[in-house]
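Here's the structure we're looking at; comments come further down.
Missing here is one protein chain; the remaining ones are kept as they sit in the complex.
To keep things simple, chains are lettered A and B as they appear, and every chain counts its residues starting from 1.
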Amino acid sequence: MSIAAAPSPVTASAQHATDPLLEARGISKRFGPLLAVDQADLALRPGVHALLGENGAGKSTLVKILYGYEQADAGEILLDGRSVQVRSPADARRLGIGLVFQQFTLIPALTVAENIALFLPDLPPVLDQQKIGRRIRELSERYGLAVDPARRVGTLSLPEQQRVEILRVLLAGARVLIFDEPTSTLPAQEVDALFDVFRRLRDDGYPILFITHKLPEVFALADTVTVMRRGAVVDTVAIAEVNEEQLVQMMFGETPATVHRGEVHPAGTTVLSLAGATCLGEGRPLVDLDLTIAAGEIVGVAGVAGNGQRELADAIVGVSRIKQGRRLLLGADASRWSVRRLRDAGVAYVPERALAEELIWNMTLEENVILGSPGRYSHLGGLTVDRRTLKEDFSGRMAALGLELPDASRRAGTLSGGNAQRFAVARELARDPKLLVALYPTRGLDVPTAAAVQELLLAARERGCGVLLVSQDLAELTTLSDRLLVMRDARIVADLNPRTADPYEIGALMTGGEA
Amino acid sequence: MSAATFASIVAITLALTPSVLYATFGEIVGQRAGVVNLGIEGVMLIGASVGFATGIVTGNSYLGLLAGAGAGVAFNLLLALLVVGRGTNQLASGFALYFLGGGVSMLIGAKYVGRDLGGLDQISIPGLSGLPSPWDQIFRQDLLVWLMVPVAFALWWILFRTRWGLKLRAVGEDKNFSFAAGVHTRRVQCQALALAGGLYGLAGADLVLAYTKTWQDWGTAGRGFVAIAIVILALWHPVRAIFGALLFSAAVAVGIELQAQGSPISPFILDMLPYVVTIVVVLIWGRPKAFTVPAGLREVFAGTAK
Partner (left out) sequence: MSAIAAAVGFDGLGSWFDHHRRLTTALRWLGWATAGVLVYAVLILLYGKSPLHAFHEIWAHTLSSKFGLQDVAVRMTPLLFAALAVTIPARIGQVNVGGEGQIFAGGAGAAWVALTFTSWPAWLLLPAMAVGGMLGGGVWAGIAGFLKARGWLSEVFSTVLMNYIAILGVSALVFGPWRDPTSSNYPQSRELVPAARLPHVGASRVDITIFIALGLIVGFDWLLRRTRWGLEIRAIGGNPYAALRNGVPVSRYILAAMVIGGALAGLAGMGQLSALQFRLNPGLSASFGYMGFLISWLAGHNPRLIVPMTFLLAVLASSGDILQISQGLPSAIVTVLSATLMMIVLLARAGRRPA
């Protein structure tokens, strides 16, 4: 079965007849100056209901309010027609509302059964492993959620972990199921399996709400769709009565801006080369890896998270040791170089959450810049700090990268996540690097910030920098990359042309399954 | 080595083990709940001083054990107040507890320096005490020695087979997710620290009531810190902890026996042996495999969090 299959055979008319099980009326929520949700109405009946909108449209916030994670400033929530208070996730679960987040909240060191047991409302003081195992297996079979109760969650793959999350909310007694971007971490084949699970649940009478920003999913699975834009509900329609263009109109209001790629560059000289490299670091070891990145090209890396991407970045940047094989930077043998030496030679790095992984939150922005290029801003081996050059750079190069920072003496921790990411990228690009390693640089960012970061990556490419872009956003990868690699099990299993590669082929390569 | 020497070493080892093992048990409970206690030594000293005082005043060493355990519970709850209640830095708070415990124990014990008491009775297992000398001394031990294995299994059962134990482990792995799952994390941590405190106090009281039978300032000689090291060696598992504690106690026992036999090796070098052995053993065998270290502790040792 493919995602583009025909919509499910539930008659639209039958839905209108029943009363909504869970309803939100007039929900509003403000975060400081930002109105995240603006008088939203949502009604859930048995069937599959999609909540569609771009990043930042307010879908997540609305759903968090339904689950008690946030409190609405105005409006009410009704269950079975009666108004209820949902003050915490525990309240929500007691009322029968179940939510599966995008980021799983499982405890890796505990087993599947133990993780599920934590959620059970009626757990006896002495655990009955057999009984819990039995209940898990019953539901697994019923809904196609195969998983071994005795395994530690940390050893499970992401799709398996998602199944545990679903089993957890089901066993906790949920009557309504909400999923926040459930397919974001799944390759194509697993998405089909998940949708099959949704269909079985729906057939058993569960109302299902799933958040997404991907249109094909909406048409494949949902009976009804609610579109949100900038915090407000634009409309709620039955799938049978609407087409793709109309939904896009509702989502964006106007045609969305696309990132302009520019001409494809012929690749220049080789900037980085890993030859038969075996790397040991903090995570899994990489064995016998071959990789080249040329100047002025963006090499994308696709793959399910946890398959060696982080280790690859660590290996290139110098955090991991190269035990065998070689790492060549601009022709020089850099296999034994330290992180600092690699950086001085032109390697730059932007991690996923800059504020946690690359910037020092309790130091000022200025100090963070100095930290990134100590050779430039300090002399006498570290005795002095050159503040004047720093100020010039701030008003010169950083500004040229579109980053305006009136107050560079504020602490990095005061920046928002999105701004911190942009600052981190600008900081690295201001060093005029030859190679930029970007590890999930736009994950979690809202659309305008993500676009800004993507523009910066393209600008780097224009200036002749070689870029390694690791991302989970296949659209981003296919749009930006000149070459697309796929990683699986700490190996590079394919080198594709992003323009012509088939998403199913990529998905199969990512998971080792069949297309 | 003669049979008599060997039997003597074994007997002394067993007699010494509870004072380290129960402390290790306590720290396993505490660390699995996400709290590192650098001040075990202080709580042990409180348990020892209160236990000794009670033992002398009442004439009943078992009452002393109970009093020591109770004092340990109360004193360790100070750590709970600091770390769980207010979120202070765990290592610094533990250290303060160590210093405070040491000081208070000196004040309590001052009256009883130089006094002796009878101590806990030696209990023998009916069949085994009929063994020929020198082997019979191995099986004449106080109550806490015989309880070591049952307590280890009891703790294992509590941690892995009860609802409370599951909650405790969940809190130690990930406080935020546990909280989201509806666990009262603070309550669970306080309860864990109370149990741990009782175990620490028991360990301290055992040392003075069953072994030394006198009071000496700072008499626990670092066992509280050794316990933390043994927790790593035991991979946070109560039954495995027995072996680590036996190893440490054996090193002490060897030193004692050698000194008793008039060995030419400096007694101080012999006294060093247990600590060196502990460090070396933890270095060799103490590398945590995946999923053995409670994940919540990583922050504490990385120095980045509280």
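We adopt the following convention: a contact is a pair of C-beta atoms (placed from the backbone, for glycine too) under 8 Å apart; a residue touches a chain by one contact, two chains touch by 3 or more.
Quick caveat: nothing in here was measured; it's all calculated off a predicted structure.
A.B. asks: Give the residue, chosen from B:Met106, B:Leu143, B:Ala180 or B:Ala295, that touches the chain omitted from the document.
C.D. replies: In the full complex, the listed residue that touches the missing chain is B:Met106.
A.B. asks: Touching the absent chain in the whole complex: find that residue among B:Asn76, B:Ser93, B:Gln141 or B:Thr185.
C.D. replies: Checking the options B:Asn76, B:Ser93, B:Gln141 or B:Thr185, the one contacting the hidden chain is B:Ser93.
A.B. asks: Hey, which of A:Arg340, A:Lys391, A:Arg410 or A:Arg463 is the one touching the hidden chain?
C.D. replies: Final answer for the missing-chain contact: A:Arg340.
A.B. asks: Just to verify: which one of A:Glu357, A:Asp432 or A:Asp502 makes contact with the chain not shown?
C.D. replies: Checking each option in A:Glu357, A:Asp432 or A:Asp502, the one touching the absent chain turns out to be A:Glu357.
A.B. asks: What is the set of chain A residues that contact the non-displayed chain in the whole complex?
C.D. replies: Considering the whole complex, chain A reaches the absent chain at 317, 319, 338-340, 342-344, 349, 351, 356-363, 367, 370-372, 374, 377-378, 382-385.
A.B. asks: In the complete complex, the non-displayed chain touches which residues of chain B?
C.D. replies: On the chain B side, contact with the omitted chain comes from 38, 78, 82, 86-89, 91-93, 95-100, 102-104, 106-107, 110, 221-222, 225-226, 228-229, 232, 266, 268-269, 271-272, 275-276, 278-279, 282-283, 286-287, 301-304, 306.
Operating definition for what follows: only the chains that are shown with their structure count from here on.
A.B. asks: Can you check how far apart chain A and chain B are, centre to centre, with Cα atoms defining each centre and the answer in Å?
C.D. replies: Comparing mean C-alpha positions, chain B is 46 Å from chain A.
A.B. asks: Under the stated contact criterion, what part of chain B meets chain A in this complex?
C.D. replies: Residue positions touching the partner: 161-164, 166-167, 169-170, 173-174, 177-178, 180-183, 290-291, 294-295.
A.B. asks: Could you list, by residue number, the parts of chain A that touch chain B in their complex?
C.D. replies: Residue positions touching the partner: 89-90, 93, 105-110, 114, 117-119, 123-127, 152, 154.
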